Structures are given as structure tokens and as C-alpha cells.
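One protein chain is absent from this view; the other protein chains keep their places.
We call the chains A and B, going by the order they appear; numbering starts again at 1 in every chain.
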Amino acid sequence: MSKGGVRDLVPGAIITNPPTSLRNKTGSWRVMRPVIDQNNCIRCRICWVYCPDGAILEIDQPYEVKGRKYNISYIVNYDYCKGCGICAAECPVKAIKMVPEVERI
Amino acid sequence: MKSSRKVEPLSGNYAVAYAVKSIDVDVISAYPITPQTTIVEKLAEFVANGELDAEYLHVESEHSAMSAAIGAAASGARVFTATSSQGLALMYETLFIASGMRLPIVMALVARALSAPINIWNDHSDLMASQDTGWVQLVSTNNQEAYDLTIMAYKLSEHSEVSLPTMVALDGYIQSHTIEPVQLEDEELVRKFVPKRKKEYVLDPEKPISMGNLGDPDWYYEFKVQQVEAMERAKRVFREINSEFKSLFNRSYEPFEVVYGDDADTILVVMGAHTGTFIKATKTARSEGIKVGIGILRMLRPFPDEVVKHLSQYDYVGVADKSIYFGSPSSSFLTSDITTALHLEGSNTRVATYIYGIGGRVLRLEDALFIIKNLWRISKRLEEYSKKPVFVGVRY
Partner (left out) sequence: MPIRIWDIPREEYFHSGHRLCPGCGAGIIMRHLSKALGGRGIIAHATGCVEVSTSYYPESSWRVPWIHVAFENAAAVASGIDAAVNALRRKGLLPKEKEIRVVAVAGDGGTFDIGFQALSGMLERGHDVLYVVYDNEAYMNTGIQRSGSTPFGAWTTTTPSGKSWAYGEWRPKYRKDLLFVAMAHNIPYYATINPAYITDLYEKIIKALSIKGPKLIHAYSPCPPGWRINDDDTIRVSKLAVLTGVWINLEYENGIVKVTTPVPKRKPVEEYLKIQGRFRHLTKEAVEIAQRLVDEYVERINKLVGKEVIGPVEK
């Protein structure tokens, strides 16, 4: 990506089109990654609420398991998830497991 | 509609206050400090009796005064602040931020000596201490100029090719509290001269932007060079604004202008209210055959190109500086700028430095005459040139 120069950068270092942080894929920071077990997930919203990075997405994807019907599902946005583990720690039914990002040799 | 044009006997501070009223400022954010106080008092009076529709922020320090001005300017409002000496020193970090963020803030600087010792009287130390802040600096020599330059400052700062904050200086007490006749122009006409334009980027929930971001080594440099270029353009833009001002109000201000210079043997560069004293002294000296031109510097930053054009004609020129640049080769800010400019143009002109009026030490006519005669004698080789500054009026 070419950086602008004196002639074309907006003076005052103003960022005119936020949120430009989306180009920074902080998922590369991860050492552990959360894996959501959709069958155990009770769609309580807590993981989505507590993620500091907004890396858990609430999507309108219906799901049915063991007679329970849900209108939404939660998925991890691995582009940005830093692997902090708050979601796994706070999930009331332990439906999220933190697994190593890279298997040790 | 009846014109509000009239001549009023006004102090320099009141003249500035009237100028700020006439350009329809939106936000006033200033903290009182001697000798600026009567500006903010007069403005409060205007706001209180409905003559001026502006938000008046009774900020709790000068640092907050400039900070609030920055917030207001970033939101698209026309702002004004004023300070002196210690107040300017307190808002120091925000001065760089205001220019770095390219905000069109106008500030009146009522020049006062910097502590210590604490001193409320006039010298140019506060003005000189802020030369490197990236602000445009205009220096008035009388109350009419204080009024006119304040109006022009808004047009200059808000010009799309400049977008830099401007400070308009006037000398504490000598101008700020001294009454002179000032031609106040019709406010409708002034507002036509400085119309309010919508800024391209403002804080607006409908169009989010981020201002004041972190610029790391990969980015910071470019924005600073942009400031350099804007400063350079300010020279030309000021001249354009001056022409327009002249056609509307019949007064004109050169960034650097020489009077009594046509057949002079040398030029003395001066700044601020003492211009009047030096002009009177040079008129007196002429009767003795001593011909010294007075070079009036009205724009300190950006440093005008005209200075070298005039000064390089002479072998010796003089600088009367009302501040001390500690530890510098000449102890004078003005000499530093002028010698640099001369040298860069390949000129061999030598500059003699006269420092006067420090901490408000009175410049009597005899002192001004001494400077002019001494400079003239150097220019005529009747006295040896010394690179050391002469501290006029000090007791050893």
C-alpha cells in the first residue's frame, strides 16, 4: 500500500474515513484461539458483550440443536481475535474452548 | 442601513476587542493576565449587553483557554483568545498542537516580559519565545494596526492555502492601555471582508473524522513539511489580503516597510510600539545630517523576503530588539533571523545589535537618538563595528 506524501495527505494528519483500523488484522497476535461449540452454545450473548475487540460476531443465523431453536449464532472473527480468552472464561456453559493457535511440533 | 463606521479613542486592548466583535466571533476562550485583561473584560461587556453573540468560556487557565479554542475551532467555530507572557508560556504545548492540527485560531498577544523576575511590563520576550510554534506572527505598531491586523488575521488563518493559527502582537501598556484614535470600520463591511466559510473537515456526528492522531516516524514528517509550505504561502496570501484590505478600507500594511530610507546611509530594524519613538528620533537626527532609515517589521513569522532586499544595499545595518536571546551569538532573535537571511542571499552586510526596553525599561527619546547616531557612525566608519550587542539603558 503506497503511503501518501506532502502533496496529497490531508493536512493535520486528519483521518477522514474511519474506521480505518479494520485494515489492521490483529488476529496475527494470537497464541490461543477460541473455538465456539455451536451445539452447547445457549446464545446468552455474554461472549459478544465482553469481547474488547468486537471479534465475536452476532449473526442472524438460525440454529437448532437438541430441540432448542435459536435465531442467532455467535462466530469468532479470527481476523481480529487476539486470543485473550475472556469469552471462554465467562461463557456460563463452557461452550468456548481456547486451543493453541499452532500445534507444537 | 446606517454604517457603524466611526473614529473612537481606544486603548490597544479595546481596539482588539472591537475587531473581534466586528468579525462575529463564535467562541471566546481566554484567561485574564496583565496587561491583556481589558481585552477579555471588554469582550465580556459586549457579550453581556447583547452586542456580540458569542459563547464566552471562563476557562480556569491559559492551557485550558487554548485547549478549548482548539476544540471549538475543530468543531467549525470562529474562536478568539488572548494572553501575555506567563500565560503564553503555560499554553506552550498547545500552541504547537494548534498549528500542527492546522486550526485557524487567532490570538492577541499583549507582549509582556517573561518571569523571572516577575514583570508585568512590556518587552518582546514572550513574542520571541513562540517564534518556533508554527504560528503566523504579526506585530502591530499602533492601536489602529492592532485593530486592522486582527481583522486581517482571521482572513489569513482561515484561507484554504494557509490554515495556520495567527497571533497578533501589541505592546503591553504602551499600546494596550494607551488611548489613540482608531478608525472603526462598518461591521457589515468587515464581515463581508471576512466571511464565514464551512471548513472541509469538522467534528460532525454525520461525518466522523479523527483529529490529533498519533503520527509515527513513517508519517509525522510529511505533515510538518506541509506546515513549512503553508507558512511560505502565507507570505503571498498576506499580500493579497493586504491589497483587498487597502481597496476596502484605504489602509495598507507591508510585512516589512522602510521609512525615511530614500537617502539614508543605513537602516535600523524595529518592531512594535517603539517604532514611533524611533521615527521621531530619526526625524530629529536628520536635522544634524544623520540619515538613518527605519525598517518596520510587521510580520515576524513567516520572515518576509523583503527584509533582505532592503538591507543588503548597505554595508552596515542595525537592529533594535526588545528581547534577549540568551546564549545565542548576538543575544538577539531579530539579529539571528536577519543575519541568517542576509547570509543565505550571499550578502556581506554586518548587523549591529541594540537591545533596549527589557522588562519595560523606558526607551527615552535620548536612548533612541543614541542608537540611531551610534548606528550611523558605524555605517560611516566613524566608529568601529562590534558584533557584541549594546544593552541600551542598562546600569552596569
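The definition used in the following text is that a contact is a pair of C-beta atoms (placed from the backbone, for glycine too) under 8 Å apart; a residue touches a chain by one contact, two chains touch by 3 or more.
This structure is a prediction, so every number in the text was calculated from the model and none was measured.
Shown chains touched by the undisplayed chain in the intact complex: A, B. Summary of contacts with the chain left out: across B:4, B:75 or B:313, the touching residue is B:75. Contact with the omitted chain, checked across B:16, B:54, B:127 or B:311, is made by B:54.
The chain that is not drawn here is touched, among residues B:13, B:67 or B:242, by B:67. Screening A:7, A:23, A:66 or A:104 against the full complex identifies A:23 as the residue touching the chain left out. Seen across the whole complex, the unshown chain contacts chain A at 13, 15, 18-26, 29, 44-46, 49-55, 58, 77, 79-80, 82-86, 88-90, 98. In the full complex, chain B makes contact with the omitted chain through residues 26-27, 29, 53-55, 57-61, 63-65, 67-77, 79, 93-94, 97, 101, 196, 203-216, 219.
Simple rule for what comes next: only the chains that are shown with their structure count from here on.
Averaging C-alpha coordinates per chain places the centre of chain A 54 Å away from that of chain B. Within the complex formed with chain A, the chain B residues making contact are 100-103, 163, 201, 208-213, 215, 218-220, 222-223, 225-227, 229-230. Of all the residues in chain A, the ones that touch chain B in their complex are 3-6, 9-16, 18.
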